[in-house]
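Here's a slice of the assembly, chains where they normally sit.
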Amino acid sequence: MSREPRPIRSDIAWSTRDRIEVRGKSLPDEILGHFNLGDLAYLQLTGKTPTEAESRVFNAIVITLVEHGITPSALAARLTYAGAPESLQAAVAAGLCGLGTVFVGSMEGAAKMLYEVLPTDAPADADLDAIAKQTVADYRARKQIIPGLGHPLHKPVDPRTPRLFAIAEDNGMAGRYVELMGRIQVEAEAASGKQLPINATGAIGAICCEFGFPGHIVRGFGVMARAIGLVGHILEESENPMGVEIWQRIEDEATAHIRPE
Amino acid sequence: MSREPRPIRSDIAWSTRDRIEVRGKSLPDEILGHFNLGDLAYLQLTGKTPTEAESRVFNAIVITLVEHGITPSALAARLTYAGAPESLQAAVAAGLCGLGTVFVGSMEGAAKMLYEVLPTDAPADADLDAIAKQTVADYRARKQIIPGLGHPLHKPVDPRTPRLFAIAEDNGMAGRYVELMGRIQVEAEAASGKQLPINATGAIGAICCEFGFPGHIVRGFGVMARAIGLVGHILEESENPMGVEIWQRIEDEATAHIRPE
Amino acid sequence: MSREPRPIRSDIAWSTRDRIEVRGKSLPDEILGHFNLGDLAYLQLTGKTPTEAESRVFNAIVITLVEHGITPSALAARLTYAGAPESLQAAVAAGLCGLGTVFVGSMEGAAKMLYEVLPTDAPADADLDAIAKQTVADYRARKQIIPGLGHPLHKPVDPRTPRLFAIAEDNGMAGRYVELMGRIQVEAEAASGKQLPINATGAIGAICCEFGFPGHIVRGFGVMARAIGLVGHILEESENPMGVEIWQRIEDEATAHIRPE
């Protein structure tokens, strides 16, 4: 095995006896007391300090992702905590494991769709109506669901979407991708005859394109935000638990059809 | 199984067709655009909106916990990503699983120690010097390490600690627990003859006591903050990977002593 | 950082271009076709090939741990699968995260208790009755639950226990630890006036002491066995799901008290 080792390097952070830097900034002197958590997340993930406008919009989109109620993910975390209360971190980890293609994935899907039909270097006079029409037609032909549209509960409007778009607008960050997402919705509702609101993940996907975030980073926002939400659920579970009750009800019901007497 | 079902309830969030509330506030109207991520985390975990002073101190302590360089946890996340790049969430989860008693636990330990020797309802004239002396003597008698003191690299001072204490001070939140932590350090250094700086987890543990946070919540801060840091590591890994190189080096070395030729 | 690197080595397995060895045996020639999965697990975990008697007893104890019905752990795995069906491995991982002190831990606890009160080098004429009496008295004085005793459903006998002890007996492996566990039960029932059957984890804990397995390995048996069980649950979930239904029911109920209309 005369393998030549390849270099291993990371540019995120370093420390010496008396200094600690994160992304090129002194943690004690330039970050602590100067950044809020959302801005530091932006720095950690992109390597850049957000402008004030970027800070407002970025904080709004990640905050939207923190808490979605009693989700399958929150339930998995709570049920895990019931068995291993000494390992709070493992309960959060269990909850994160389910943030896959079904729920959080649609955000990433919306961003990827938008980049694909409107590349960042598309000409300034790209015809958004034509693109929207074509996109909807293509998804319908492939019998695929358009990512970011539709919601089982929030109809005809997902209340987060107009607010997120307004915050983007107020901060000069509602450009072509937000516009295009809106036109895709109009086309999709016309073509299907159904209410297909832009849901929060669709709004966030579009705004992420305005930032120029690569598609795969977008799921990362959901994962880090939901970690905060899950800690909240586990703290509530530690005070007012539901895990054991869920277990007993479901076990009783699930096996009643084969269990004697 | 005539078990009487017990009620299942959560007070964190709810939604209807056109409304979404988190901790009693309208997400679109009262949270988005008004909170930064750190303040929302405070709301999610405590149920309260932080004051401006609390916001500054809380953001500083959770930011301190986001990024600690190439930790075992960051390596576990990167190695997981190497095998399952389609499951970013699982890589973050793997990284979180290691945030147990060894590293993050000392923060929780410091808070619990301080609450134990100085309960929140201790009389106003509690003798902090005497408590510090007794605490150090007790730990030494039990041959236990005092949580929150000492650092393998940062000596004689952990550069995060004076900064965190200054931010607490500036915001009126450096009270008896911060004071006591300092006196415990002085006693411990005197008794042991070694440099035992208050490390970042010790500083954070003390400040968490000033907030009145229950001890077990404190590990939750570490877990949620580190989730942000881990997403940053996975994004870097996706662009400039080290996982496969680590694997090959370690595998070569680990089995060289038994592998023929 | 003139740190001297310390050696990194593993003695579990190695491979070259044309050979693969696990625990000193050729995988193709000496293991495949010669071992069953339980025996290979024994080899992997202990470095030794089980005798025929050890094989029968070990297979019985790990099989007992595979499937425990609709547990919190199985539910966490199923709920995770609902969100990330593309990551079967992450659903199993989520399920494993909850195998902590509450359920699986009692097995480890029973083994540790038995080793503590009857060390492996205890004299041949150790008075098991006296030890049992003392052990029960000590636990009662400390108001601690005796690990391995009692079951919410299986009373007055856990049906697995007599069968496991019979298999151990038939294979010459029911020695002092099995005997002692039985006497501790008798003492505990007499002292408390309650039915306290030796449950499966108590039986397994005692048999693990007969093998001489170190206490902390015992939880490992539970984890590896349950991984098999969880794969079975996820396969059933993929064909006949319950995750989404659980989510919807619990979410509805949990927030009914604060949700308008």
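So that you can tell them apart, the chains are marked A, B and C in the order they are listed, and the count of residues begins at 1 in each.
Here, a contact is a pair of C-beta atoms (placed from the backbone, for glycine too) under 8 Å apart; a residue touches a chain by one contact, two chains touch by 3 or more.
Computed from a predicted model, the values in this text were never measured in an experiment.
Within the whole complex of this structure, the shared sequence is present as 4 copies, and 3 of these are drawn in position.
FYI, only the chains that are shown with their structure count from here on.
Because chain B and chain C carry the same sequence, their contact can be compared by residue number, and over half of the numbers here are used by both.
After Cα superposition, the angle needed to carry chain A onto chain B is 180 degrees, rounded to a multiple of 5.
Centroid to centroid, with C-alpha atoms defining each point, chain A and chain C lie 37 Å apart. Chain A and chain B have centres, each the mean of its CA atoms, that are 23 Å apart.
Residue positions of chain B touching 2 or more other chains, listed in rising order: 8-11, 13-16, 19, 87, 89-90, 93-94, 97. Of all the residues in chain B, the ones that touch chain C in their complex are 7-11, 13-16, 19, 21, 84, 86-87, 89-90, 93-94, 97, 250, 253-261. Listed in rising order, the residues of chain C touching chain A in the complex are 69-73, 75-77, 79-87, 90-91, 93-95, 97-104, 242-244, 246-247, 250-251, 254-255.
Of all residues in chain B, only 1, 3, 5-6, 8-20, 22, 27-29, 31-33, 35-41, 44-45, 55-56, 59-60, 62-64, 66-70, 87-90, 92-94, 96-100, 104, 153-155, 157, 159-160, 162-164, 167, 216-217, 219-221, 223-225, 227-236, 238, 240, 242, 245-246, 248-249, 252 touch chain A in the complex they form.
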